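Removed from the display is one protein chain of the complex; every other protein chain stays in position.
Then we have chain A:
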Amino acid sequence: MSAGIGTGLGLTVRGLTTLFDTPRGMALAVADVDLDVGPGEMVGLVGESGSGKSVTLRSIMGLIQTPGHVTGKVEWGGRDLVAMPAEELRRIRGSEIAMIFQEPMTALNPVLPVGLQLEENLVAHTRLNARERRARALELMNIVGIPAAERRLNEYPHQFSGGMRQRAMIAIALACSPKLLLADEPTTALDVTIQDQILKLLLDLRDRLAMSVVLVTHDLGVIAGTCDRMAVMYAGRIVEMGTVIDVFRQPRHPYTRGLLGSVPRAGAVRTMLSSIEGTPPGLTDLPAGCAFHPRCSFATDICRQERPPLQSLGADRKVACFHHDRVAAAEAIL
């Protein structure tokens, strides 16, 4: 599926770069990220902690505050979200683009009833009156599968379980039927059975509401189970991109390969899980050349001197590695 660049449909990110001015120097949190999300498409963004995936999402949404600084283009419906005046951006947030967070515990206001928080979104973006808002709130609670909605609307977040809180958060995000949902590790804080329910809910909503979803996670299993395409991030850059099937079948970046190798799989012979040696680099002093070379078993001299560009390999497949052929040809890890 190719995203419609310039067609006004979907999200087109070009050269998104986010810098943080820290006492220890400029931290390059997101570097030159290109990303397309077509209508109704679910795109996964995966990487270790600190790889810049959450910051990418927050940069798209315009949530970066000083000392952070965002450059590049985030096109949504033909408009650039980065250059847009604050008031115009405010109108788009919550109505056309919504976002859900990792911790439903902290993303809901502890002192306001859930129903009121739901209706806040409608107050901000619609002209519905109190009765219509209440009706819409009930409808949303049903959509996300919260039972006893009538009673639940008057309860406070602490009276909700973790899974129910995330459902409520999703209901708030969906209030104005957004066309794009940015999900920042929506299932990380939940236990596995609830995780599965929430992901199924997201998939179901994507289909029913024709909504695009960007799903940030560090869990490859989540990506495999839900997304159409995926992008792998390392040290603020996208290092590999493609359809989920392609990337899982034949990873072409050593980092992706390492990630896949470190996941246990059902049905396979039990062996030692391979881990990626070393730790991700600090964002204020990235190594010269390819940021991954100190941890890479495929690295050669050129990797230490030059940064590999993100090159296209056929339709919808991109990789930033000089040795992607060798990586692809290496012994299968799955």
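In this section, a residue touches a chain if its C-beta (ideal position, glycine included) is under 8 Å from a C-beta of that chain, and two chains touch if they have at least 3 such contacts; residues count from 1.
In the analysis below, contacts and distances are computed from a predicted model.
Novice: Since a chain is absent, check the UniProt entry for it and pick the matching name: "Sulfur compound chelating protein SoxZ", "Molybdopterin dehydrogenase", "Peptide/nickel transport system permease protein" or "Amino acid/amide ABC transporter membrane protein 1 (HAAT family)".
Specialist: So, among "Sulfur compound chelating protein SoxZ", "Molybdopterin dehydrogenase", "Peptide/nickel transport system permease protein" or "Amino acid/amide ABC transporter membrane protein 1 (HAAT family)", the name matching the hidden chain's UniProt entry is "Peptide/nickel transport system permease protein".
Novice: Please identify which residue in A:G94, A:G163 or A:G258 touches the non-displayed chain.
Specialist: A:G94
Novice: Who touches the missing chain here, A:V55, A:L108 or A:I276?
Specialist: The one listed residue touching the chain not shown is A:L108.
Novice: One chain is left out of this view; which of A:I172, A:L260 or A:A320 touches it in the full complex?
Specialist: In the complete complex, the chain left out is touched by residue A:I172.
Novice: May I ask you to list the residues on chain A that touch the chain which is not drawn?
Specialist: Considering the whole complex, chain A reaches the absent chain at 61, 63, 90-95, 98-99, 101-103, 106-112, 120-121, 124-125, 169, 172-173.
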